[in-house]
Each structure stands twice: as structure tokens, then as C-alpha cells.
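Here is the structure we will look at.
All protein chains but one are shown in place.
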Amino acid sequence: MTLKLGIIGAGRIGRVHADTLTARVAGAEVSIIADIHAPFAQAAAGAFGIPAHTADPAALFDLPELDAIVICSSTDTHTRFIKAAARAGKHIFCEKPIAHDLAEIDAALAAVESAGVQLQIGFNRRFDANHIRLKQAVDSGEVGAPHLLHIISRDPAPPPIDYIAVSGGLMMDMMIHDFDMCRFLLGEVVEVFAMGACMVDPAIGAAGDIDTAKVMLRFENGVIGSIENSRQAVYGYDQRVEVFGSHGAASSGNRHANAVTLSDGRSVRRDLPMNFFMDRYMDSYAAEMAAFVLAIAKDQPVPVNGNDGRAPVVMAKAGMRSLRENRPVRLDEIAGALS
Amino acid sequence: MTLKLGIIGAGRIGRVHADTLTARVAGAEVSIIADIHAPFAQAAAGAFGIPAHTADPAALFDLPELDAIVICSSTDTHTRFIKAAARAGKHIFCEKPIAHDLAEIDAALAAVESAGVQLQIGFNRRFDANHIRLKQAVDSGEVGAPHLLHIISRDPAPPPIDYIAVSGGLMMDMMIHDFDMCRFLLGEVVEVFAMGACMVDPAIGAAGDIDTAKVMLRFENGVIGSIENSRQAVYGYDQRVEVFGSHGAASSGNRHANAVTLSDGRSVRRDLPMNFFMDRYMDSYAAEMAAFVLAIAKDQPVPVNGNDGRAPVVMAKAGMRSLRENRPVRLDEIAGALS
Amino acid sequence: MTLKLGIIGAGRIGRVHADTLTARVAGAEVSIIADIHAPFAQAAAGAFGIPAHTADPAALFDLPELDAIVICSSTDTHTRFIKAAARAGKHIFCEKPIAHDLAEIDAALAAVESAGVQLQIGFNRRFDANHIRLKQAVDSGEVGAPHLLHIISRDPAPPPIDYIAVSGGLMMDMMIHDFDMCRFLLGEVVEVFAMGACMVDPAIGAAGDIDTAKVMLRFENGVIGSIENSRQAVYGYDQRVEVFGSHGAASSGNRHANAVTLSDGRSVRRDLPMNFFMDRYMDSYAAEMAAFVLAIAKDQPVPVNGNDGRAPVVMAKAGMRSLRENRPVRLDEIAGALS
Partner (left out) sequence: MTLKLGIIGAGRIGRVHADTLTARVAGAEVSIIADIHAPFAQAAAGAFGIPAHTADPAALFDLPELDAIVICSSTDTHTRFIKAAARAGKHIFCEKPIAHDLAEIDAALAAVESAGVQLQIGFNRRFDANHIRLKQAVDSGEVGAPHLLHIISRDPAPPPIDYIAVSGGLMMDMMIHDFDMCRFLLGEVVEVFAMGACMVDPAIGAAGDIDTAKVMLRFENGVIGSIENSRQAVYGYDQRVEVFGSHGAASSGNRHANAVTLSDGRSVRRDLPMNFFMDRYMDSYAAEMAAFVLAIAKDQPVPVNGNDGRAPVVMAKAGMRSLRENRPVRLDEIAGALS
């Protein structure tokens, strides 16, 4: 049986999913792609051999042959499309974050629940070989009882200022992946403390955001964690995690396109790490979609559900409050956090 | 325009090419797959969505819609299929080695020449990111004038003894990739000296072959090289190259499925490198096929031609003679070497 | 001219200094070693060829031939000996921390000041090749404007519980080196936030201390830093630092006694890093003493002065208050911090 999917959004991430779903995921077929910018939809359809395209995303909910909708449109449209897809009885894959507002998220999750469809959230890093190996090191006891966690996550360059303004801020847009990684590796967090600053580009500060941040986290199980983010690492995408515990440590390094070392009169060097998430995490995008398609096909729970999409939003909100108030903030202080 | 291909051979390497051609190479379409074992052909057709299959390889030459033939059958059939494909005016991709016999190779290359079709030989390692980077280090002058070369090439486990018997021997079957790598990186070799032994499995010796070897090579440009091969590295596929020159050195390391380091009370360790060529070189298979398809589509010379297929056979023959006679052997001693 | 030194304290660190001063530091001569446990003094004198020993530390201040006193006795005796040495006009090298009490420290520093002698504090890590290289990367602009700092510092095993009880606690005893490293690399810190726990050994908690901690730090220049400490890394002494900035990052790894990699059927591994500070930092002890001896000989300022000894004590106090009160604490909240 082949799962038939429709994609909403033919921007960067929409094209990533179109690419992997058409070329690398077994058991899936993309029937249509929608984008409110018609040329985007048309271009993606052409590039990935998708038979139909439309400028009207809502049209997809009426197509009876579609089993699932992949939502890759801008964040402010996510819950609207989730609710519409749920009403239409379609399974849903939605990019992160679900929304910036918890009440809005809760309404969407309720719609999913009552429709009895499945919803997977796009935390692709859970499907990356490095992070999977780290989780295995934790789960198998290789590191023993976990004591400390440190996550480094740095982008090669900041997004356009226009995007910054609607992104929800660094913690909601970028660190949200790291908040999810915390939960993926070590479970629930109860309290966070944040420091942040605008160091990369004053225009980011002028847009009301920060570009550099460090957050400390206390986990339910006692682990003490930290996350550091920068919008700009000149040497490329920097994604490293270390879990330290009673039996040892597991640390991931960056991935490089080649394993060649060059030695000359000045240094012993490697080429830069993979430059951005499109290179670094491409395999994880294929794997998350394969997992989604398989879960739907086998009628099993999806690996990253609505609650997994909601929790990091709470963490981001707690982080932002900590930043504003310069104090540790418990997650249960965030309105509706325990819903 | 889409290139239409037929594949002959649905064994291990045939399936690799079927996989990449159907899923990862743009501008290509596999119309049919043939294998004298009908169930193999059928299974591959099913697995990779190939519309037709046959137990009669010769049938492919009569299909006017086919632009090119991909020959993945056993080595002893290569030249027969090359000649037939050439006569039928099809472009050809053929796995290595072309044949064990130089006269036979020459006849096949002559047929290709007179038919005016293109022939690419399957030295996939030329399309691997590590080896490309090494070549770039040489060509760009990063290592200066090359002085020394060392190639390590070790398989995780020997092939079945049945295969050993028909393989042409370690130098023709396994080291041939390294002979090609020598030429790819540094040009023509003029003389070789070999030492070899059976250390891994006495059954390999009983089959008349060696499983461990080291060869020293003198290049036309004065570089002194060496290659070492083992049929069994218990830690997995070991593929490393170092070029040393007047301005420095370029060394490739193995590739690993993850970049995680684990530290415990006994060691600081990584998981084993990718286990075999199907993991390690999968991207290179896709890249070599993309290059073939592109060259045909653009009517440009293929990147690894018939002569590139012939030269390593001469090197293997020189290596085997050196082994037998325990003396350095010049390539021009091999009958027909200079044709 | 040879500087004549007397050492007070023939315990672990006293023996380290006796060793380097007698064997590896030019221009120095250890005339006498004192320890209130006479057999310790005698043993060290024998081991390192020191001509005299005594069970009465105070006796050293009366020896006119001594140019300098090296104080390696227990922390609670430091300021007493500093003041006595200053009164006697001797230059002073004193181990860290000067004392746990700021008023006591200030009195000692005042005595040093009015005597016109020099006082160097034993922050040996400033003399380690890795940390020096990191500082050079910062000072030379290799990392550009610094944005983030992360320090990992883990001991292979906790000290005896008896010692824990008088140590002043993890932050005063162990993290104090990391507080100093912060200042060495990036200047003054203005605010800290700490999380800590007892995870390694409940006996440490019973003694009123923590064994695992993470501290976030805001620097005067805007850098956001973090330090993590554990009293027990089963794989050995773990000492790594990363400075990230606008032009790149500089990261130090652990040091290993050999550079050999072993590959077998299970992993690719190295032997554990150097096991403890006696191995890892031995060269730095020699270098700090050489720097002390040179500064005295040339009548130049010592590289780590009394204020450098005092500031990390303030940081430790702020960290401990943050831990107690679960809030960020400014260094200027610590009584007398700005003296």
C-alpha cells in the first residue's frame, strides 16, 4: 500500500520534504503540492515529479485520495491547517513549532485528538545518526546515570531580518530544536535559566531578538543541562552534544563532507564541517518521513507526537521569561504548561 | 531528455546500480533489467520499480528504445556484452575489470571504438568525496610536487572461496581499484614490485590466491608509491590514502556512520567505520552513474574510459608476475602493454 | 644568581613543587623543606636532595639566606604564613585558594603590599600549553570578538570525605581553577548563576557539599560563559575549554600519554586521557615555578598576583550564594568584593 500525501508549502523546507518523499522514502507518493505563491508550487512539482500543484492549500483537504498532509507553510498558518486536515480525516505531519501560542496549540491538538488522526511534528534531529547514537548511549547505560548535558548549536549565518521579526525569536525558532533534543535524550525539564545577547548583528537586536544565548536547565531526573546557541558560526553548522554520566561520556562531533586531513607548513587541517542543515541533516529528513509513513501504514503511534511539539514551546517561553526577568523560571509557571 | 538504460546482471552490484539509477540519478530511467537467473531479475525489477525484466541479456541489444547498457554480470561475460552492445549502437557502462585477458580487452575496446559509442568503466572510487578531495589537493598544488603515495585498502572479510577461484586473484579483483586510484591521483606507473602471502585463510591459498599483499610502484613522474591489501580487517572496511609532497601531505581517514565518541573506564572510542563498500561507497555509485548519464546526454567524453579500464589490468598482471618472480616488473614487460 | 627557596608543606603539592624546583627549574635552589609532620619533611628532603628539613615552618622566616617561601600547607594556614613571610621580607608563592575568608585574604594582601614583597598564587593552569594556546587564540584575534565560553573540568575521583569537609566546598576547592581560567582567558565576570547536586557519592552530600555543578557566568565584556564540574569522570581527568567568537572557535581536547589508536572487532579506541593533575599538569607546575623564579630574579611583576588569587574566591562565594538562593548573584553583592 502506498501512502498518498499532499504538501502545503513549497519553500525551503517544503522542497526538502518533497525531495525525500519522492526519491528516498518507500511506500509514499506525493500527489500534489500547494503554495500560495503559484510559481513556487509549480516549480517544486516540476523539480520533484509531483503530478499536481495548486495555489490553494485548502483544496488539499477536499481530495479524498490523500491520506496525509505535510504542513510546511509559515508558522502562523500551522494550527489552521492542522485543524482543517484533522476535520478532513487526514493524518498530519507539521513542521516545528506548531505555533507560538499555547492556547492555539492546545486547540489544534484537541482537534487532532477528536478526529482520531495522527500528528507528527518535524523534529528531524531525532532521526540523525549522531543523536540516535547518543540516545542509545544513554538508554543502554553506556554512560551510566546521566549527570550533565551540554548542547552546542550554532548556525552558519543568521536568517534574513524579515524572518527574524516573525520567527518568534531565537528560542522559539532555533533553540526549540535543542529543547526537543533535551527531552529526546533525557526526559522532562523543570526549570530553566537563560542569558542572551545580541552580538552578531545589531539589526537582530533592533528587531527585538537576541542572536547569542546560553540556557541552563534542571531536569526532572536531576540532570543539569546547558544549551548554547549562536546565529553565526563562521566555520559552518556546529551541532554537538555531550552527555556525561556515572559510567562515562558520549560526545558527538560535527560531520564533514570528507575525512581528509591536510598538513602544510602552517597547520594540520580539515575542510569545514557541512555547511547547513540541508547538508548536515538531509538524511534525518528522509528518516523522519520514512518513520511517519511507516507509522501511518502500520497504524502505530508516530515517533514525535503533538505533545512533543508542545513541550519545547513551553520551554522556549520559560527561557524567554527567564531572559526578561533574569531569574530561573519553572516550566509550571508558564500558563497552561501542565495541560 | 531522459536516458533509457537496460541493466544486465541483478546480483549485488547490479542491484546497487538499479537502486541509484532509479532513485538518485536525474535524467535516467531504467527500462529493463536482465539476469540469467530469472528470479533475480524479477526481484530487482520489483524492488526498484523497473517496468520490465528478462532472463535473456541478449534481448536488451534489440530494444531500440535503450540508449545505454549497464553491464553488471560476471567478469567472463563482460567483453561479449560490450561487443554486442557496441554493435547495437548502445553506450556502455561496464563493471571492473573489463576482462582478465588483454587481447580480449583490446578486441572489446576496438569494437567500442569502431561503433563510435562510449564506454565507461566502473571505478567508482574516483567519485568518492575523500578521493576527490585528495585529487584536488594534488591538482591544486596543496601538497606541492608529489613524492610519496601510500594506499591502504582492506576488506572486512574475504569473499566466498568459490568466488576467489574465478576472481582473477587479489590483484585483479581487489587491488585493481587501488591501481586505478594510483592512476587517478598521480598518473602512469612504470614499474611494480610485489610481496604477498596467504595469512587470513589457508583455503584462499589452496585456491591459488593470496589474501595479504603489498606492492611498491614507481610512477612515470618519479613518485614512489605503495599499496597494501588485506582480505580481512576485523574492524571493517579500511580505505585510506596518503599523498606526500614538497608542500605537505593529504591523508584520508575512514568514514563512520556517526561522529560520536564514547569515554568510559577503559577507553575513549568510536563505533567501527562503515562496514563495507555498499555503505562506504554508496554515494560514489550514484555519482559515477550521474556522471555517465550526463556525459552521454551532453555528448561529452565519459570520465573513466576504456583505457582507464585496461591500464589497471596491466598493472595487476605486472604485480602478479613480480610476485611469482620476486623481482620488480616493468609494465612494458607485459605483453601488449603499450598497445 | 640563584634564588634560594624554602618550602612549607611536604604533602602532595609540596612534593610536586619540590620536584620541579630541584630538577626542572633553572636559577632556583631549595634550601629547606618544612612540614609539621617531621617524617614528611624528611622524606621529601631525601627524595629531592634538599639539604635541610624541619618540622617547624616558622623556622624558615628566620633564615636570612632564603629569598622566597613556597607555601603548600593546608589552606587554613596560608594567610598566617603569607603575613609572616612578608614581615620577614621574603617573596612568596602560595597555593590556591589564599583563604576562604575575604577579610583574611585582604589582611594578607595588605601585609604583602606594605612589605613590598611579591606574592604569586598557584593557578598553574595558566602555564599549561593548551590554555596558553587558547589565550593566544583570544588575544591574537584568531577567534575574533569572544561571544561564548564553555569550560569542562572533571576529576577522575573525589577526594577523601575528610578533605571535602575542610575544602571550602567544590566551588572553592575545585571550580576555583575554572573561575581563574575565566579571568585568564576573558577578563572579569560580573554575575553568576549556579546549579549543583550531589550525584557521585551521598557521603559528599552528607558532608554538606555538592559533587556536580554547572555555573553560568556573565562577563564584563558581554561574553556568556559556563563551567561544568564533576568530582568523578570514570575515564580520567577531563579538562577542556572552548571559546567561541565572531571569527571562529578554539577548543582544547584532553591530553593523552600516547597517540596510538587501536581498531578491533568492537571499536576504534584510544587509551584513556592522562589520569590526574599530577600527569596532566606537571609541565605547568614547572612552568609556573620558572615564571615565579624569573620574575623575582628580574624584579618584574609575578604573572599571577594577589588580586588574581582573591577574585576567584569572590566568584566562588557568589556561586555558592547562587546555589543557596537559586538566583543569579552579582559579584558586587559579595561583601568586600570591590575592595
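By letter and in written order, the chains are A, B and C; residue numbering begins at 1 in each of them.
In this section, a residue touches a chain if its C-beta (ideal position, glycine included) is under 8 Å from a C-beta of that chain, and two chains touch if they have at least 3 such contacts.
Note that this is a predicted model, so its numbers are computed, not measured.
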Option touching the unshown chain, where B:T20, B:T79, B:Q120 or B:T212 are the choices: B:T212
Listed residues A:A23, A:A55 or A:V234, member touching the removed chain: A:V234
Residue touching the undisplayed chain, where the options are C:K4, C:R255 or C:R327: C:R255
Contact set of chain A toward the excluded chain (per top definition): 233-235, 238, 263-273
Where the unshown chain meets chain B, residue by residue: 144-145, 147-148, 150, 152, 154, 193, 195-197, 199-200, 212-214, 216, 218, 222, 224-226, 228, 230, 232-235, 238, 242, 244, 246-249, 326-328
Residues of chain C in contact with the chain not shown: 23-24, 129-130, 132-134, 137, 142-143, 247-255, 257-265, 271
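Here, only the chains that are shown with their structure count from here on.
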Copies chain B and chain C - rotation angle from C-alpha fit, nearest 5 degrees: 180
Chain copies touching (chain A, chain C) - same or different residues, decided at half shared: same
Middle chain, criterion being Cα centroid separation: A
Distance from chain B to chain A - Cα centre to Cα centre, in angstrom: 40
Averaged-CA centre spacing for the pair chain C and chain A, given as whole angstrom: 42
Shared interface positions of chain C, touching two or more other chains: 233-235, 238
